[in-house]
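Excluded from the complex is one protein chain; the other protein chains are retained at their positions.
Right after this comes chain A.
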Amino acid sequence: MSESVRIFQLSERSILIEFNRDINKSLLYFLLNLKENIFLNKGEQILQVTNTYNSLLVIYKSTINNLYSEKDNFLELISDVSTTDMPKTPTRKIPVCYELDFGLDLEEVSKKTGLSISEIIKRHTRPIYTVYFIGFLPGFPYLGGMDSSLFCRRKSNPRSKINSGSVGIAGYQTGIYPSSSPGGWQIIGRTPLSLFDSHKTDTPCVLSPGDSLQFESISKEEFDDLQSHPSDIKL
């Protein structure tokens, strides 16, 4: 493990732990376990630990004085992680309307991937995705498991506004905008589901790292209906 890890001081008060390994569920589960180990062992020094696909960012309460001892400490915690499989979680169904009104970049993605729009929808709704982390915007889930034939680079000039609920592709990633925001993802559809509620400060996000989900194609009528009756959405 140690030969594929990079422990890098990102700022006065933070250390980035990055694994040079394939992005997959077992790496995610490994990271989530390591995150827990760090909180358990270093909780007093630490303000926060966040994960992405292949990294943890550890934020300290005060300036890091001795990087070497922190590195040694992390290498030890890394070797202590038990690499058991991801526990099975129920698959949640996320309704998405892929009509062109919402799928602003479907035609561009079609051109870039060489796939028809109906084929894009088919390949986007087929897999079971894993929530790797929440980032970019409050409640924005980064999902793994996208069909690699849907690969499409981010727009080189980001849009100044992308509507809440928009579903997008960036490189090999797919995700959902939980609120309106500027952004560079290729937009292929929209969900009526609300992903983030700031009033629930203990569980503000509908989705958490480790969750499984699948997209379900719905019509514009169903979209309108679910948007006006959000309690009808069964996850």
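Everything below uses one rule, namely that a contact is a pair of C-beta atoms (placed from the backbone, for glycine too) under 8 Å apart; a residue touches a chain by one contact, two chains touch by 3 or more; residues count from 1.
The rule we apply is simple: contacts and distances are computed from a predicted model.
Looking at the choices "Fused response regulator/phosphatase", "NADH-quinone oxidoreductase subunit J", "Maltose/maltodextrin transport system permease protein MalG" or "Allophanate hydrolase subunit 2", the name in the UniProt record of the chain not drawn here is "Allophanate hydrolase subunit 2". Among the residues A:Leu34, A:Leu77 or A:Cys205, only A:Cys205 touches the chain that is left out of the figure.
Here one chain is not drawn; of A:Leu57, A:Val81 or A:Leu115, the residue touching it is A:Leu57. Contact between chain A and the unshown chain involves residues 6-14, 16, 18, 23, 47-48, 50, 52-55, 57, 59, 67-68, 71, 133-140, 142, 153-154, 156-157, 170-171, 173, 178-179, 196, 198, 201, 204-205.
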